[in-house]
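Only a single protein chain was left out; the remaining protein chains are all shown in position.
All chains are identified by letter, namely A and B, in their written order; residue positions are counted from 1 within each chain.
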Amino acid sequence: MSSTTLTQKQALAFATPAFIALLPFLGACLYILRFSLSAEKGSIDGVSLQAYRDLMTPFFGRSVWLTLKLAFVASAVVMLLAVPLAFLLTSLRSAAARRLLTVTILLPMILNLLVQAYGWILLLGPSGALNTLLKTLGLIDRPLFLLFNETGVLLGLIQTSLPLAVFPIVGAVRAVSPEHLEAASSLGAGHWRILRDVTLPLLRPPLVGAASIVFAFNASAFAIPLLLGGRRVQMMGVAIRDMISPLFNWSGAAAAGTVLILLTVLVLVVSAWLVRITTQKTGG
Amino acid sequence: MRIALLPTEAGGSYRLTILLLASLGVLVSALPVLVVTIMSFSASDTSGFPPEGYSLRWYGDVARMFLEEDTSSAQSVVDSTLTSLLIAVIVMGISTAVCVPLAYALARGQRRVRAGMELLFTLPLVFPLVMLGIAFLLIAESLALDLGLWRIAIPHVVLVLPFVLRNCLSAMNGISVEIEEAAISLGASPLRAIWDVVVPLMRAGILAGLIFALIISFNEFTITFFMYTIDVSTLPIWMYSRTVSSLDPSTLALSVFIIAADVLLIVLVDRLIAGKGNLF
Partner (left out) sequence: MSDPHLHIESLSKSFGTVEALKDVNLTVQRGAFVCLLGPSGCGKTTLLRIIAGFEQPSSGRLLLDGSDITGLAPHRRGFGMVFQSLALFPHMSVAENIAYGLRLRKASRQEQKDRVEELLNVIELPHIADRPVSALSGGQRQRVAIARALAIRPKLFLLDEPLSALDAKLRDNMQIELRRLQQSFGVTTVLVTHDQTEAMMLADELVVLSHGVVQQSASPTEVYRHPATPFVADFIGSANLLPATVSPNRTLALLGIDTGVTVPSVTVGALRAAVRSEAISLARSTDEGATATVTFARDLGPVTEWLVQAQGHEIRVRGASHAAAPQTGDRVALQFDPDRISIFAE
């Protein structure tokens, strides 16, 4: 045995503290699953699918549909913005400019969500920056209602999930060799053609990966619809919370949460599978 | 003509489109923060944009909030801020202490095990925060324990694990086995070699992980929203309760301090891991 290769026992010893730290998370997952199968609404008691059956209401259906719709649109827009941003970020030569752009994009993901919500309220409100601008330009007479509806939530989702797509794509873009682009060019491809035939196909696995994570993140959003949707935009996160807070339907919330988790896991698994079969076809 | 993803010259409609979309992305990212910053210098009480005049009065309010004893509400902003910081310190300590040995084990262990483990520890990142909040709330309630600060600290540790681990792992990447073997050949025990050689070399990654833990814990809203009690509450919750009915400009001034702190910390992380992997 060489002294620098870890035995299984040693590896386990090194990993144990982290497992203990992760334990509450694993416990929470199981707890939710168990509660969703409870026969009682307020406590764990017996086994039944009643909570899931109770979910089959038009209200919950609408919430699922709205969640999928907003998450999908937000993810599509995010990808459309993230790829050009990644191109820009990787082609900046000045370190200061690169740092400034990095901070600008990353900030929305980690900054206190309340602060972002304040920003959007100030921007989109009836006397906010956007309405003032449009009025000054003479494009509208009456303020547009952009807040506490789907538009506001959508913008918030796009903003907070953008960094989640940009940074993995930046990593992938760095790995694209300029010679591949030049090779396509020497064979006669213009910029758009290079993008279509070489860049995007080379970036496909990371792009699909980023898109699915953005989708999962947006589908499970809570604070943004809560703060910018003002209860009127009942995405699943908000709907689940309402089951608990005014209704005390714990098992229902757990069941709805399980549905939400399965949905996001499904998207992640399917996209990973898609990437695998498409890369196998050309042999990667 | 240089061929690049973003050509520096010519490029016609392609270059224009890429730049346009990228600027749109920058706008969406930056505008809310910019507006908050501008409005915090407003002289008036209304939230109309642009402000009619500029002043530092809201910053004065924030200073007063922190300096004068506030007896009107159950938890003052000072208490919330201290709680937030205390929780962040606990989270930084625990998450780093558990991730450094794990990262070492994963980097030196079998490749297959590593992929699985990385996935497992990334799960909290994609797990819906609402559900995490509700689950922790249910567990805490049913255990009926008086956990104090740990009510919030434990979920926060879970939340920052993926970020801290990622940083520690990429710090391990550049450290060859040989350097450890060199230390051992000079008489260090394997554990001593890790402590004397590996950990110092991981320093930048560990620091980056610590800062990530601080940023995430200090800014966390969703889980804390479910877990807070009258006695244990953080700064984001204090801000939420203050602005739940209407926006108060002094909160905007407070926000600007948070923005500045976050920007400073991100720049620090970016410097620490410059050229080495990605932010996450």
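Criterion: a contact is a pair of C-beta atoms (placed from the backbone, for glycine too) under 8 Å apart; a residue touches a chain by one contact, two chains touch by 3 or more.
All values derive from a computational prediction rather than experimental measurement.
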Chains in view that touch the one left out, judged over the entire complex | A, B
Given A:Asp54, A:Glu182 or A:Asp242, the residue that touches the chain left out of view is A:Glu182
Of the residues listed, A:Pro143, A:Gly190 or A:Gly230, which one is in contact with the missing chain?
-> A:Gly190
In the complete complex, which positions of chain A touch the hidden chain?
-> 177, 179-180, 182-190, 193, 197-198, 201-202, 204, 282-284
In the full complex, chain B touches the hidden chain through residues 1-3, 9-10
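Heads up, the rule we're going with is that only the chains that are shown with their structure count from here on.
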How big is the gap, in whole Å, between where the Cα atoms of chain A centre and where those of chain B centre?
-> 17
The chain B residues in contact with chain A across the complex are 3-8, 11-15, 17-22, 24-26, 28-36, 39, 46-50, 94-95, 97-99, 101-102, 104-106, 108-109, 113, 117, 120-121, 123-124, 126-136, 138-139, 142, 154-155, 157-158, 161, 165, 177, 180-181, 184, 190, 193, 215-216, 218-219, 221-222, 225, 235-236, 239-240, 243, 247, 251-252, 255, 258-259, 262-263, 266-267, 270, 277-280
Contact set on chain A toward chain B in their complex | 3-6, 10-11, 14-15, 17-18, 20-22, 24-25, 27-29, 31-32, 35, 44, 80-85, 87-88, 90-91, 99, 101-108, 110-116, 118-123, 125, 127-129, 132, 155, 158-159, 162-163, 166-168, 170-171, 173, 176, 178, 181-182, 185, 190-192, 194-195, 199, 213, 216-217, 219-220, 222-223, 237, 240-241, 244, 250, 253-254, 257, 260-261, 264-265, 268
